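Taking it in order: structure first as structure tokens, then the write-up.
With one protein chain removed, the remaining protein chains of the complex are shown where they sit.
For chain A:
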Amino acid sequence: MAVPGTFLTPILLLVCGLSPCLAAAHSPPGVECVLFNEEYMTCTWGSRETLTANYSLYYWYENRSPVVECKHYLQDQGISVGCHFNQSEIIQFQSFRVLVNASLGGRTLEIPSERMELQDLVKPEAPVNLTIRNTSSNQLELTWNSPYPKAHCLEHAVKYKSNKDTSWTEHRVKGDIFSFPSVDYEKYYTFYVRSKINSYCGNTQLWSEWSVPVVWGSNSTSKDAAEEQLHWFWIHTVLIPVASCLLLLVLVVLLVRMERVWVILMPRIPNPSKNFDELFITHNGNFQEWAGVPKDVMESFKPNYSENICYVSELPPKDMYEPLWENSNY
């Protein structure tokens, strides 16, 4: 029994080797289906670069419909890469199953896919009619319409940027209105909006495409703005410093050369000692001589008589002795 086993093993290996080869070389990465605005659906399983076999798709709704082949294939250079479904072929909230048959050289490989819930694969169309309204006190109000019929099932995202910003700012919005709080009238703003089915109607991460943008603000074109900026740059960075330096230089030169100006700015502190040079040096401290007192006035102050010194002393009063005398008796 070992002999047939030895023959069987390589055959098995060959067959087992071939089918993954068929699968690996030509297998689609998985079937991806997207419902566009609930109007039509496309299920794709690859692109021309990765597929080489002949593919056919079969679909059914669990416990509902029989297995049906795709009626409208999407072709890319002769190879079926996807299937297009009309609105009548789409049933949401029913488990959707898909089976893709790959055939190459007479051999067929079945590639099943997982169960899909179509309500979780809806991609709404991008919002339209974006309009901006100027409300009171520097506020802007952005409104839009959506081609998707059920507005209560949508949530939106707004992204905007001014001409002075470097990156986009994104905000999530539940309704159809976005209020932009503080707007700068000198900036130029651009707004985009996109939509997604909200969690009340499905479980999806498929955002729509960004809408056509809407702009607002003073569009001083970039060329003018750049020129104006250059103009200001020259004034602020070159002209003003140079002029200030020149002015400073002129003032310094003036100060140094013109003593009239120097004296006004830096007045001399009066030094009275010089006024008295004559008194101390010439007249040797003789004030009367320096002051110019006449000689006969000086003579008149000198006395022309002599006077003896008279010594005067004071006697103490009499009553002071008596108490002393009385005390000494006792």
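Note that in this section a contact is a pair of C-beta atoms (placed from the backbone, for glycine too) under 8 Å apart; a residue touches a chain by one contact, two chains touch by 3 or more; residues count from 1.
Keep in mind that, in the parts below, contacts and distances are computed from a predicted model.
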By UniProt, of "Ubiquitin-fold modifier-conjugating enzyme 1", "Exosome complex component RRP41", "Malate dehydrogenase" or "Interleukin", the chain left out is "Interleukin"
From A:M116, A:C153 or A:V193, residue that would touch the chain that is not displayed
A:C153
Any idea which of A:E32, A:D76, A:E89 or A:E117 touches the chain not displayed?
A:E117
Missing-chain contact among A:S95, A:T143 or A:T190 belongs to A:S95
Residues of chain A (touch criterion as defined above) contacting the omitted chain:
62-64, 92-95, 117, 119, 150, 152-153, 199-202
